[in-house]
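Worksheet: the structure to be examined is printed underneath.
Note that one protein chain is taken out, while the other chains of the complex remain in position.
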């Protein structure tokens, strides 16, 4: 199974890593892919440093050998942020749009969670 | 692909038009239908005039020749609102229930986004 988490606030960023970790630790649910999609400039800026950056890095490392995790930021939101894609942790990807990515993944069978 | 946005607060109404516009502008995602479903009386009242009304009109016009957009309000929420369906912009439709409409669309393959 595959799950996408839709993050739009700094508060949601502060616990989405725990949600991703809980999902991957749930042995009753075979999860192969998890993505976090961010569509808000303030969250992108929060992901550049400090606690926010650690959350992103935790998500990107959470899959280990068993699952793929991704962290994607909306290109529209990137334009409104101070941080650039290069300022974010290695592995963060640009999505054409947050809402487009959320649509595409669900159309491909991913579950959606608003944390 | 088809996407439904679930709007329950006046704050969500204030930016859902931008989300719909971003989705339809994303050339990497072929979107044929977008719906906004409102299930809260305060949002219905906000959609009657001023900025809220403009947001609704933007959503209804956003598809152009390429996609169909709809704006639907829950009949239960309508009973709690001061505004009536006739007070809302032309094109706004009544849904039997907001949660019923969200269930029906997802069962038919639509993606769900909580903006």
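Residue numbering begins at 1 within each chain, and the chains themselves are lettered A and B in the order written.
In the analysis below, a contact is a pair of C-beta atoms (placed from the backbone, for glycine too) under 8 Å apart; a residue touches a chain by one contact, two chains touch by 3 or more.
None of the values given here were measured: they were computed from a predicted structure.
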Chain not shown: contacting residue from A:19, A:55, A:72 or A:104: A:19
Residue numbers in chain A that touch the chain omitted from display: 1, 3, 19-20, 22-23, 25-29, 31, 109, 111-115
Interface with the unshown chain - residue positions in chain B: 6, 8, 39, 74, 76, 96-104, 106-107, 112, 114
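Note that only the chains that are shown with their structure count from here on.
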Between chain A and its twin chain B, rotation from the CA superposition, multiple of 5 degrees: 120
